[in-house]
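All protein chains but one are shown in place.
So, chain A:
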Amino acid sequence: MAQPDILGQPGQGGPVPAGHRPGAGGARLRRRLRSLGGILLSLALTLLGLLLVTFVIGRIMPIDPVLKVVGERATQAQYDAAYQVMGLDKPIWQQFLRYMAEVLRGDFGRSISTGHAVAQDLLRVFPATLELAMLGTLIGVCVGVPLGVIAAARRGGWLDQIARVVALVGYSMPIFWLGLMGLLLFYGILGWVGGPGRQGIIHDGMVPTVTGLILVDSLMAGDWAAFRDAFSHIVLPASLLGYFSLAYISRMTRSFMLEQLSAEYVVTARVKGLSERRVIWTHAFRNILVPLITVIALSFGSLLEGSVLTEIVFSWPGIGQYITKALLAGDMNAVLGGTVVIGTCFVALNLLSDILYRLLDPRAR
């Protein structure tokens, strides 16, 4: 098949890069190792930078973490004692070094707003957010991508108009309001879904925690009733988040597709008499996969940060609420721990999309 070249997918038949030549195995291994080292170094630097910035912001913020510990009625003596115990009397750089030393030992410290170890808190709140974000992104992709493709293929048609309205509403509707209305309709009036919270009372705490993702844990325990219950609770907030990511993904898909559909290779393909379906899905769509993955990864990443308002409306004990609350209390251990988790996720997502690029786009190999 000579088509790929004509259709703008160069590389497969072109000259092979030097490092990929057979016989250059040692060089390739070295390159791989160097790139792995580079990845780890960039991860470490990113996290260090993130931590440093977060730490400094936390310390210059006009919120007094000591008050959260000792309470409003504390005497000056109690206050001073707590101030020293927390190490706040030392210069900022010393505090930061002390914190980093503890983090390297795997100790994220104790949260002053929950009284629990930060690592323990994160193990509880992050899976809650992860579960929601994964399902939300799944909905966003499964609906948003086809919608965007069709909107582009039938530009100006009724489906395109609908897609436009759907996206516009998704961008502009306050999630808080939409969440409450959704609860009122689907939970309050129709009774189709579970109410606020991750689980119903009967199932609460009944499934042993393995991954922290209740859907997965209940399946692993073979508890179908708990699975159904958890699903009925997650479906509404996930659909809501899915709707928002759908709005973004479908708009981006549409504009990527429009760009491709006006390219010469599409004209050529059509002239050759290929079916429209093949032109769109086999040729044009394959070419937007790389930018599309970036869009999806970004949208997934933003859901992982936790949608604070959605979490509040649905009493969803996720990482967004956790960090926000901690920040308002000046609880820097919790904020920094959460930052590390989210930072790592972003770096990992970047890495994942890098790998996917290489798989999908021969030029990137």
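Convention: a residue touches a chain if its C-beta (ideal position, glycine included) is under 8 Å from a C-beta of that chain, and two chains touch if they have at least 3 such contacts; residues count from 1.
Throughout what follows, contacts and distances are computed from a predicted model.
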| item | value |
| --- | --- |
| Identity of the absent chain, which is to be given by its UniProt protein name, from "ABC transporter", "Peptide/nickel transport system substrate-binding protein", "Transcriptional regulator" or "1-acyl-sn-glycerol-3-phosphate acyltransferase" | "Peptide/nickel transport system substrate-binding protein" |
| Omitted-chain contact residue, chosen from A:P62, A:G156 or A:P174 | A:P62 |
| Hidden-chain contact residue, picked from the options A:R59, A:R124 or A:R164 | A:R124 |
| Among A:T46, A:Q78 or A:T268, the residue in touch with the chain that has been omitted | A:Q78 |
| Residue among A:I60, A:L104 or A:I202 touching the omitted chain | A:I202 |
| Omitted-chain contact residue, chosen from A:G26, A:G115 or A:G156 | A:G115 |
| Touching residues (missing chain, whole complex) on chain A | 62-64, 67-76, 78-79, 81, 110-116, 121, 124-125, 139, 142-143, 146-147, 149-150, 153-154, 159, 180, 183-184, 186-188, 190-197, 200-202, 204-205, 228, 231-232, 235-236, 239, 275-277, 280-281, 312-315, 317, 321-322, 325, 328-330 |
